[in-house]
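Complex shown without one protein chain; remaining protein chains in place.
Right, chain A next:
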Amino acid sequence: MSRVPRIAPRLLRQPWQTTQREGATAVAVLRPTTVRLYSTTPARAHAAQPSGTGSSVSASEVTHFTNLASSWWDPHGPSRLLHLMNPLRHDFIKSCLSTSADSAAVGPERAKKYAYLDIGCGGGIFASSAARLPSTSSVTAIDPTAEVIKVAKEHQRADPLLSLPGRLNYVNCAIEDLESHLKTFDFVTLFEVIEHIDRPSTFLRQALNHLKPGGWLIGSTIARHPLSYFTTKVIAEAPWPIGVVPRGTHDWDKYINPSELRDWFAKENREASERGEEDIYGAVKVEGCVCLPLVGWKFVGRSEEFGNYFFGVQKLR
């Protein structure tokens, strides 16, 4: 891999070190961060720690999102891009369902209703939109940042449909705290989350534990490429009027490439076959998307190699 020239003191990161927030001036080192996904560091016991400081959660991330909480639902605020991306999330979910291994749709009326687990729900942009769909039975949405859960619950109160009992449930916790509800969800969603996680491999395993057989893990993240550094750090985090998100929102080192995800799931399947079992996961479905000024988000073929993308994996058994 090529090296980006250094222009400022930078971090040499080992997989066991937590990320430090440096802002836009930090220059990332291009190193094989496949190491990030394959870290075998066990999750720290968190019994003595309050919820939200478990192994998947970074304190600096929590602080950052606490500051963003009050503007989450401002349509012209820093979260505008997330609001604009939301319809694409639903489009991607529909396209995953149509390729589903058990997509024997029973006539025009699909009586099946889906249960969602939205991890890292933030202020509830996706969770609330999923809860409104007629095909949804329930949404459980979790986030380690207390302030954003408060914002999400306030937003829920402003909508009678979301306030129906059992429809939408916000919980302030991390994924490892969710011991119950194993294997009870049709969808586990991770939108713009995994790039904020220190130990993505452990995190993914925990998330996948909650999927029913036949359920889908669906998420979105950003590929680690010099172009994504330019667009998400240099441009998007630039000062007003160019920038669209606050500084420190993203850490380029934590981005994960589609190929790394594919390798990870292939490895899981390989280990299963070594044990004499069938494949656990189906093929990883990936769709790149690009945010164009004045147009918004659009799916763009092959853009997953250098920008934002959606990924979907079905748990076969």
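Rule of thumb we're sticking to: a contact is a pair of C-beta atoms (placed from the backbone, for glycine too) under 8 Å apart; a residue touches a chain by one contact, two chains touch by 3 or more; residues count from 1.
By definition in this document, contacts and distances are computed from a predicted model.
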**Prompt:** Hey, which one's the missing chain according to UniProt: "Ubiquinone biosynthesis monooxygenase COQ6, mitochondrial", "Nucleolar protein 7", "Exosome complex component RRP40" or "WDR75 protein"?
**Reply:** "Ubiquinone biosynthesis monooxygenase COQ6, mitochondrial"
**Message:** Touch as defined at the start, partner being the missing chain; which of A:C96, A:A115 or A:V151 qualifies?
**Reply:** A:V151
**Contact set of chain A toward the excluded chain (per top definition)** = 70-71, 73-77, 80, 83-84, 86-87, 89-91, 128-134, 136, 150-151, 154-155, 157-160, 163, 240-241
